[in-house]
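Part of the complex only, each chain left as placed.
Chain naming follows the written order as A and B, and within any one chain the residues start at number 1.
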Amino acid sequence: MKSFRKELWFNTPTRLAFVNITPQVESCVRECGVKEGMALVNAMHITASVFINDDESGLHHDYSQWLEKLAPHEPVKQYRHNDTGEDNADAHIKRQVMGREVVVAITGGKLDFGPWEQIFYGEFDGRRKKRVLVKIIGE
Amino acid sequence: MKSFRKELWFNTPTRLAFVNITPQVESCVRECGVKEGMALVNAMHITASVFINDDESGLHHDYSQWLEKLAPHEPVKQYRHNDTGEDNADAHIKRQVMGREVVVAITGGKLDFGPWEQIFYGEFDGRRKKRVLVKIIGE
């Protein structure tokens, strides 16, 4: 069994952002040489997500609006987590809704995707350096 | 290490539907002969889910009602994604809430399940052919 590990770094200019990281994950699959296996891609921070959906800016706008209504950033005083001096309780909630990780099949040396699947880094408390882990196992 | 891949196809008669796919996944486990490993079961389309919960029609009704309230299909004009000519922005949101995939342990050649766990295909934009991927690795 082969295994591979790589960290991807991000520093988004906005508090909330969606970044298509499919090319970086594809590079990892090529680099490790695994032909049949699984790739785990997860946020290493607890106010960020990794998820799979469509690379369409209108949809990303819809996600942002819907998440903000579901777990509003303000007023920050509505969250007990923010009593610790943080202002990111909403980001911890948004990340749970969108998910921490994806597991993607690797078949014939490639990510085994449906027609529109793309992997995104979802940032809900950006403007600082944060990481995603890519771990691959297989043969 | 053994690996196995199979696509399951669906064409639900309704826009929203929940289909118990546990028997098909169990067939895959038997067919591949893996005794110890992991099975990844994921929607290959980004307006559908694979999730594990109860095979109880009342609960499926509750999920439908609750998801419709959380991310209503209409009015379709409320979503920027639908400016592209689609009318399925709500389905992209519902799928994120319910999840893209499950990873299930395989132990002794069987899905290693608790007492009520069943695998469902969750369709939020049906009435056309769509796929689920089953990928198994192990020994």
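Operating definition for what follows: a residue touches a chain if its C-beta (ideal position, glycine included) is under 8 Å from a C-beta of that chain, and two chains touch if they have at least 3 such contacts.
In this text the structure is predicted, and so the values were computed from the model without any measurement.
Visitor: Of the identical chains, 2 are shown; go ahead and state how many the full complex includes.
Guide: Number of sequence copies in the full complex, not just those placed: 3.
We take it that only the chains that are shown with their structure count from here on.
Visitor: To lay chain A over its twin chain B by CA atoms, how big a turn is needed, in degrees to the nearest 5?
Guide: Chain A sits rotated relative to chain B by 120 degrees.
Visitor: Find the geometric centre of each of chain A and chain B from their Cα atoms only, then give the gap between the two centres in Å, rounded to an integer.
Guide: 20
Visitor: If we count contacts the way the header does, which residues on chain A are in touch with chain B in the complex?
Guide: Result: residues 1, 36-38, 51-54, 56-59, 61-63, 66, 70, 97-99, 102-105, 107, 112-117, 137-139 of chain A touch chain B.
Visitor: In their complex, what parts of chain B are in touch with chain A?
Guide: Going through chain B, the ones touching chain A are 1, 3, 5, 38, 40, 42-46, 70-71, 79-84, 89, 92-93, 95-97, 99-101, 103, 131, 133, 135, 137.
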